[in-house]
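Only one protein chain is missing from this complex, and each of the others stays in its spot.
Entry: chain A
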Amino acid sequence: MALEQVAEVTATHSEREVQNRLSMVVFSGDMDRLMAAFIIATGAAASGMDVTMFFTFWGLQAIKKQTPTGRSLFGRMLGVFLKDINGVGPSRMNFGGLGRWMFKKMMRAHNVTSLPELRQLAAELGVRMLACQMSMEVMEIRREDLIDEVQDVVGVATFLEEASRSKITLFI
(Lines give C-alpha, C1' and ligand atoms only; values in the text may rest on other atoms or scores of the structure.)
Protein backbone atom coordinates (compact mmCIF):
# COMPACT_ATOMS: atom_id res chain seq x y z
CA MET A 1 0.00 0.00 0.00
CA ALA A 2 1.36 3.41 -0.92
CA LEU A 3 2.02 5.79 1.92
CA GLU A 4 -0.68 8.22 0.82
CA GLN A 5 -3.19 5.39 0.84
CA VAL A 6 -2.17 4.39 4.36
CA ALA A 7 -2.59 7.98 5.48
CA GLU A 8 -6.01 8.06 3.86
CA VAL A 9 -7.16 4.84 5.57
CA THR A 10 -5.85 6.09 8.92
CA ALA A 11 -7.74 9.34 8.43
CA THR A 12 -10.96 7.44 7.71
CA HIS A 13 -10.43 5.34 10.81
CA SER A 14 -9.79 8.30 13.07
CA GLU A 15 -12.99 9.90 11.78
CA ARG A 16 -14.72 6.83 13.14
CA GLU A 17 -13.36 7.45 16.60
CA VAL A 18 -15.90 7.51 19.36
CA GLN A 19 -17.73 10.81 19.48
CA ASN A 20 -20.12 12.40 21.90
CA ARG A 21 -23.00 10.39 20.49
CA LEU A 22 -25.72 8.07 21.73
CA SER A 23 -27.24 5.42 19.45
CA MET A 24 -30.29 3.51 20.51
CA VAL A 25 -32.28 0.65 19.04
CA VAL A 26 -35.91 1.02 20.04
CA PHE A 27 -37.33 -2.47 19.60
CA SER A 28 -40.09 -2.34 22.20
CA GLY A 29 -43.54 -0.91 21.67
CA ASP A 30 -44.35 -0.88 25.38
CA MET A 31 -45.32 2.43 26.97
CA ASP A 32 -42.93 2.05 29.91
CA ARG A 33 -39.92 1.12 27.80
CA LEU A 34 -40.69 3.92 25.34
CA MET A 35 -40.83 6.37 28.26
CA ALA A 36 -37.33 5.24 29.24
CA ALA A 37 -36.10 5.52 25.64
CA PHE A 38 -37.42 9.06 25.12
CA ILE A 39 -36.32 10.30 28.55
CA ILE A 40 -32.77 9.08 27.89
CA ALA A 41 -32.84 10.53 24.37
CA THR A 42 -34.06 13.97 25.45
CA GLY A 43 -31.77 14.01 28.48
CA ALA A 44 -28.76 13.14 26.31
CA ALA A 45 -29.66 15.74 23.70
CA ALA A 46 -30.01 18.33 26.48
CA SER A 47 -26.56 17.32 27.73
CA GLY A 48 -25.00 18.12 24.38
CA MET A 49 -24.95 14.64 22.81
CA ASP A 50 -25.89 13.79 19.23
CA VAL A 51 -28.66 11.25 19.56
CA THR A 52 -29.94 8.68 17.07
CA MET A 53 -32.96 6.47 17.70
CA PHE A 54 -33.42 3.50 15.39
CA PHE A 55 -36.99 2.18 15.57
CA THR A 56 -37.60 -1.43 14.63
CA PHE A 57 -40.40 -4.00 14.97
CA TRP A 58 -42.78 -3.10 17.82
CA GLY A 59 -40.86 0.12 18.30
CA LEU A 60 -42.29 1.39 15.01
CA GLN A 61 -45.53 2.06 16.91
CA ALA A 62 -43.77 4.96 18.61
CA ILE A 63 -43.34 6.76 15.27
CA LYS A 64 -46.49 5.56 13.51
CA LYS A 65 -49.46 7.73 12.65
CA GLN A 66 -52.88 6.62 13.79
CA THR A 67 -53.70 5.33 10.31
CA PRO A 68 -54.58 1.70 9.49
CA THR A 69 -51.70 -0.18 7.87
CA GLY A 70 -51.22 -3.32 5.79
CA ARG A 71 -52.00 -4.47 2.26
CA SER A 72 -52.35 -8.24 2.49
CA LEU A 73 -54.86 -10.03 4.71
CA PHE A 74 -52.26 -10.72 7.41
CA GLY A 75 -50.83 -7.24 7.05
CA ARG A 76 -54.23 -5.65 7.60
CA MET A 77 -54.92 -7.98 10.54
CA LEU A 78 -51.65 -6.88 12.10
CA GLY A 79 -52.57 -3.30 11.33
CA VAL A 80 -55.67 -3.64 13.49
CA PHE A 81 -53.51 -4.44 16.53
CA LEU A 82 -50.73 -1.93 15.93
CA LYS A 83 -51.07 1.21 18.03
CA ASP A 84 -49.67 4.70 17.77
CA ILE A 85 -47.80 6.45 20.58
CA ASN A 86 -51.04 7.36 22.36
CA GLY A 87 -52.30 3.78 22.28
CA VAL A 88 -49.34 1.77 23.54
CA GLY A 89 -49.71 0.07 26.92
CA PRO A 90 -47.22 -0.82 29.67
CA SER A 91 -45.22 -4.07 29.47
CA ARG A 92 -46.82 -5.33 32.68
CA MET A 93 -50.22 -4.87 34.26
CA ASN A 94 -51.96 -3.52 31.18
CA PHE A 95 -55.15 -5.54 31.86
CA GLY A 96 -56.58 -4.90 28.42
CA GLY A 97 -55.94 -1.15 28.46
CA LEU A 98 -56.86 -0.44 32.06
CA GLY A 99 -53.17 -0.30 32.99
CA ARG A 100 -52.46 2.22 30.25
CA TRP A 101 -55.30 4.41 31.47
CA MET A 102 -54.09 4.13 35.09
CA PHE A 103 -50.47 4.91 34.25
CA LYS A 104 -51.45 7.91 32.13
CA LYS A 105 -53.60 9.23 34.98
CA MET A 106 -50.85 8.69 37.56
CA MET A 107 -48.19 10.28 35.38
CA ARG A 108 -50.40 13.31 34.85
CA ALA A 109 -51.07 13.50 38.59
CA HIS A 110 -47.31 13.57 39.23
CA ASN A 111 -46.74 16.08 36.45
CA VAL A 112 -44.53 13.76 34.39
CA THR A 113 -44.12 14.75 30.75
CA SER A 114 -46.33 12.51 28.59
CA LEU A 115 -44.96 10.13 25.97
CA PRO A 116 -46.23 12.13 22.93
CA GLU A 117 -44.79 15.32 24.48
CA LEU A 118 -41.43 13.61 25.03
CA ARG A 119 -41.34 12.53 21.40
CA GLN A 120 -42.14 16.09 20.29
CA LEU A 121 -39.43 17.39 22.60
CA ALA A 122 -36.95 14.87 21.19
CA ALA A 123 -37.65 16.13 17.67
CA GLU A 124 -37.22 19.75 18.79
CA LEU A 125 -33.90 18.90 20.46
CA GLY A 126 -32.62 17.45 17.19
CA VAL A 127 -32.80 13.77 18.08
CA ARG A 128 -32.46 11.83 14.83
CA MET A 129 -35.27 9.31 14.37
CA LEU A 130 -34.69 6.51 11.89
CA ALA A 131 -37.03 3.69 10.90
CA CYS A 132 -36.04 0.12 10.04
CA GLN A 133 -36.72 -0.67 6.39
CA MET A 134 -36.92 -4.44 6.85
CA SER A 135 -39.48 -4.47 9.65
CA MET A 136 -41.54 -1.90 7.74
CA GLU A 137 -41.64 -4.32 4.78
CA VAL A 138 -42.61 -7.27 6.98
CA MET A 139 -45.27 -5.37 8.89
CA GLU A 140 -46.47 -3.59 5.74
CA ILE A 141 -45.96 -0.12 7.12
CA ARG A 142 -45.26 2.54 4.50
CA ARG A 143 -43.24 5.74 4.87
CA GLU A 144 -46.52 7.68 4.72
CA ASP A 145 -47.72 5.75 7.78
CA LEU A 146 -44.86 7.26 9.83
CA ILE A 147 -44.78 10.74 11.34
CA ASP A 148 -42.97 13.48 9.43
CA GLU A 149 -40.33 13.82 12.16
CA VAL A 150 -38.78 10.52 11.01
CA GLN A 151 -35.70 11.56 9.08
CA ASP A 152 -34.92 8.41 7.13
CA VAL A 153 -35.74 4.76 6.53
CA VAL A 154 -32.54 2.71 6.81
CA GLY A 155 -30.99 -0.70 7.45
CA VAL A 156 -28.64 -2.37 9.88
CA ALA A 157 -25.44 -1.02 8.29
CA THR A 158 -26.54 2.55 8.92
CA PHE A 159 -27.25 1.79 12.55
CA LEU A 160 -23.93 -0.03 13.00
CA GLU A 161 -22.01 2.86 11.48
CA GLU A 162 -23.72 5.22 13.92
CA ALA A 163 -23.23 2.85 16.84
CA SER A 164 -19.54 2.27 16.09
CA ARG A 165 -18.78 5.94 16.71
CA SER A 166 -21.06 6.37 19.70
CA LYS A 167 -20.01 6.63 23.33
CA ILE A 168 -23.23 5.00 24.40
CA THR A 169 -25.33 2.37 22.64
CA LEU A 170 -28.59 1.02 23.99
CA PHE A 171 -31.14 -1.60 23.01
CA ILE A 172 -34.56 -0.92 24.45
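As a convention for this text, a contact is a pair of C-beta atoms (placed from the backbone, for glycine too) under 8 Å apart; a residue touches a chain by one contact, two chains touch by 3 or more; residues count from 1.
FYI, contacts and distances are computed from a predicted model.
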- prompt: Just by its UniProt name, which of "Transketolase family protein", "Sulfurtransferase TusA", "Phosphonate transport system ATP-binding protein" or "Transcriptional regulatory protein QseB" is the chain not shown in this complex?
  reply: "Sulfurtransferase TusA"
Task: Return the single residue from A:Leu78, A:Val112, A:Ile147 or A:Leu170 that touches the missing chain.
output: A:Val112
Statement: The missing chain sits against chain A at residues 39, 42-43, 46-49, 110-113, 118, 121, 125
